[in-house]
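Structure first, commentary second.
What you see is the complex with one protein chain gone and the rest in place.
Letters A and B name the chains as they come in the text, with residue numbers starting at 1 for each one.
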Amino acid sequence: MSKNKNIFLIKLKRRLEALWVFIKLLLKNKLTGIAFITIVLLTVTAIFAPWISPYPDQGQGQVNLEEKFQPPSTKHIFGTDELGRDILSRVIFGTRISLVISTITIVLALVIALPLGLLAGYHGGMVDEIIMRITDVFLSFPPLMIAIVIASFLGPSLTNAVIAIAVAWWPWYTRIIRAQVMSIREKPFVKASNCIGTNKWVILLSHILPNTISPVIIQASMDMGGVILTAASLSFIGLGAQAPTPEWGLIISTARTYIIDAWWYSAFPGLMIFITVLSFNLLGDGFREVFDPRTRVR
Amino acid sequence: MWKFIIRRVAIGIFILFVVVSTTFFFSRIVPSEPAQKWVGAHATEEQIEAAKIELGLDKPLYSQYIKYLGDLLKGDFGMSIVSHRPVSLELKNAIPNTLELVILSVILAFAIGLPIGVYSAIHENTIFDHLGRFISVGVISMPTFWVALMLQIIFSTKLGLLPLTGQMDTILKLTNPLDKITGFAMLDSVITGNWRVFKDLILHAILPILTLMSYSLGLTSRMTRSILLEVLNEDYIRASRAYGIKERIVIWKYAIKNVLGTVTTVLALSAGYALVNTFVIEAVFSWPGIGSYISRSVINLDYPAIIGVTLFASVSYIILNLIADIIVALDPRIRFVKGGD
Partner (left out) sequence: MNSKDNVLEIKDLKVDAHTVMGTAELLNIKHLEIKTGEIFGIIGESGAGKSLLALTILGLLPKNVYVKNGQILYKGEDLLKKSQEELSQRIRGKGITMIFQDPMASLNPVFTVYDQVSQVISRHNPGLSKKQLYDRVIEMLELVKLSDPENTMKKYPHELSGGMRQRVLISMALSAKADLLISDEATRALDVTIQAGILKLLEELAEKLGLSTLFISSNMALASTVCQRLGILYAGEVLEIGRVEEIIRNPRHVYTRSFLSSLPTVEKKGKPLPIIKGIYPDPLNKAKGCIFADRCPDYSAECSQNKPTYHEVIPGHFLACIKEEKHKPSSDNDMD
């Protein structure tokens, strides 16, 4: 028993060491480091929005008509909107919505993709063929277009936008999981388990599943930026969040009417989307560089 | 080679069939009350029933489906529920306007993005490379609708250099009417020699084109860079250097020819993204293309119109992918494998 525990500890130590090397490699690039810190700050902002934002009530929608269309000032750093609400506070609450919905979207896409990918990769044959042809149809179109079409059928709401984006995104993950399963299926330890008659489900869940997770998680984290952009675009054309939700895309959509008089109204929420997506994309590039064996030496 | 093309066309038709069928059944499952919308909010029960018969909604689903497929083959997309005009006619007017934007922005993005990508790859890890990569990842991280608004604020409301919205000045439209020949406004103005209109069209198109271009530019330069870097690491590049071939020829002849096939895929991809981005930004510029059309239809749940635009976009993507695949297949390596020579 103590020997088992020892092996477990050694394994854990190795994992941690590998993780440490990975983080060191990742943060070697300064831009990646800045992006990483920005994402941490954004997450903190999202969690503590009610305490960080200067006017939490306005952030959540309370109207303040005396201060309509105030340009940026020390009192309202990002200015105010047509209902006098502090745009900085709205944007801070928007961080919450964007990070939460993009995470839920990706988790949902993974929930669809995981069983299908495992099935296609492990079972093979006809099942694999059918699942792959379905993903082909999806992969022939940009995700934003699929999301717009599906969301327009489901009707405008934030929940429907999440479902629409998840449906547009799952085929990418199914592909990755399938490829991973197929390569692991051929590994000696899986074949050995097969030979000694281990149950199919045990092999699938205890050997194959844990080994498919990490590449998918990495891909998913690289996709965060794209999902945030897609969600904002849907809200912008009226297919996502509905007023008075402080969703970034929706805020800019409302601001469109007032661009002649109030430039700050659309500029700052958009800047926030830009910074968030850029950080996720830079982090994704950092990941890619670490995992690309060609650039690893450099 | 022909076998390959036929196979690809067959796959394209299959994908199109799946899109047609799913959009059809989707639109019938969703509770959208098209008949109600057709006659308006204050209609009586009898009027709604009459509208259902008129729209063919009283028939069983499968016969509706068969009629729908037959109509599509004739180029009939049904009637817009909001405007009561045939969707095909409205699309016919809108499509050239959108294509004008997409084609010009993709060409410009390619003309600028490709050299940036090549230069970045050649000078890997220099200041220029870092800067180029940062700009590329920057432009693909910006929401296109925000880019549109920022360009409007800067060039139109603040500097007053360019028109805010629209495709053509309203007064000019009345004084100098444009003859319709191809449906492509810019092309028609050139053909008819209507230079005042041409100039006005260009001025109106600059901001939408810049907006669409930004994403495609980032995409093109990023992908060109990574494809070229891969090729520059190939053994044959090292070999040609070992024989003293000039660096200029190594890169601009030996390496470039190897990336061209793959770069076509990038072109198709970037045209695809530009097309879907028109769905988001045309409304911002009140540009009379399919993007504005679908934005309006989406809000009004005008399904025949939504499906019409979807099918047009689907056909465009399928054709783009097909062209890219064929160009890639022209590569001697693949031609040899497929055709058996």
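Going forward, contacts are C-beta pairs under 8 Å (C-beta built on N, C-alpha and C of every residue); 3 or more make two chains touch, one makes a residue touch a chain.
Every value quoted in this text rests on a predicted model; they were computed, and no experiment measured them.
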Contacting the left-out chain: of A:25, A:112 or A:179, that is A:25
Among B:80, B:240, B:278 or B:297, which residue is in touch with the absent chain?
B:240
Considering the whole complex, not just the chains shown, which residues of chain B touch the missing one?
124-125, 234-236, 238-247, 249, 254, 257-258, 331-333, 336, 341
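Heads up, the rule we're going with is that only the chains that are shown with their structure count from here on.
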What whole-Å value do you get for the distance between chain A and chain B if each is reduced to the mean of its CA atoms?
25
For the chain B and chain A complex, residues of the former touching the latter:
11, 15, 18-19, 23, 26-27, 30, 125, 133-134, 137-138, 140-146, 149-150, 152-153, 157-158, 164, 229-230, 233, 272-273, 275-277, 279-280, 283-284, 294-295, 297-299, 301, 303, 306, 310, 313-314, 317-318, 321
Considering only the defined contacts, which chain A positions touch chain B in the complex?
31, 136-137, 140-142, 144-145, 148-149, 152-156, 225, 229, 232-233, 236-239, 249, 252-253, 255-256, 259-260, 263, 266-267, 270, 273-274, 277-278, 281-282, 285, 294, 298
